[in-house]
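The other protein chains are all here in position, but one chain of the complex has been omitted.
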Amino acid sequence: MNFYAVVLAVLALLTIGGITRVIIGPTIWDRLLGLNLVSSKIIMAIIVFALIIQRSFLLDIAIVYSLLGYIGSVLIARFIERKEE
Amino acid sequence: MINVIAGQILMGISLVFMAIGIYSVLTFHDFYSRVVITAKVDTVGFITLIFGAMLIQGFSFFSLKLLLILVFELLTSPISTHSIAHSAYSSGYTIRKEVRAEGSSE
Partner (left out) sequence: MKRLLHYVKMMIVFAVVWVILEERIDGTTVLMGALIGLGTMLVTDRYVLRGDYQETYRLGFWTALRYVASLIVQIYVAGVQAVYRVLTRKLNVGIVDVKTSLTSDFHISLLANSITLTPGTVTLDRKGDTLKVIWIDCTTTDPEEAGPQIKLNFESLISGGRQ
């Protein structure tokens, strides 16, 4: 049993936990928080996978994914914001 | 060889941190406590995992790219957490006290 395989499996389990919060979250902000967690877990999985196969071009994908996830969550958070007054 | 073992230990620590983050996001009843806890624990896990990977890899372009990812993450992670919390707050989401399971909570 390889160490990295265990790490990837645990990351997959944690991602499933995050997706559970996205599904059951009572409000839309809970879902957004879960989505944020899931995207950071996916970045970590990409990093571990790049470490396994020793190719550094996968890290470019990780960089692009982290920037896109950030822009996405900020835009959605601004979009669903309701002003009270 | 020693650096690989140290890096793997760091990776294990980061997995523990992230597992606690997911546990807290699944079990707390109040949105604000979830935000506060996960913002911290997830960032700690991310930084620890990247340090572990850098330690395993040694000094190369691979670890420099990891450093670049770390810088982006440190800059953007608090902003996205803040924007989610701010969006919930300005839409009128109020604090519900964390109740220990004593019948009165749902």
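Which chain is which? They are A and B, in the order written, and residues in each are numbered from 1.
As a convention for this text, contacts are C-beta pairs under 8 Å (C-beta built on N, C-alpha and C of every residue); 3 or more make two chains touch, one makes a residue touch a chain.
Keep in mind that what you see is a predicted model, and the values were worked out from it rather than measured.
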Touch list for chain B against the chain that is not drawn: 17, 20, 23-24, 28, 30, 32-33, 35-37, 39-41, 43-45, 47, 61, 64-65, 68, 74-75, 77-79, 81-82, 85-86, 89-90, 95, 97-98, 100
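The criterion applied here is as follows: only the chains that are shown with their structure count from here on.
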Rounded Å distance, chain A centre to chain B centre (Cα mean): 11
Touch list for chain B against partner chain A, complex: 8, 11, 15, 18-19, 21-23, 25-26, 31, 34-35, 38, 42, 45-46, 49-50, 53, 56-57, 61-62, 65-66, 68-69, 72-73, 76-77, 79-81, 83-84, 86-88, 90-93
Partner chain B, residues of chain A touching it in the complex: 3, 7, 10-11, 14, 17-18, 20-21, 27, 29-30, 32-34, 36-37, 40-41, 43-44, 47-48, 50-51, 56, 59-60, 62-63, 66-67, 69-70, 73-74, 77-78, 80-84
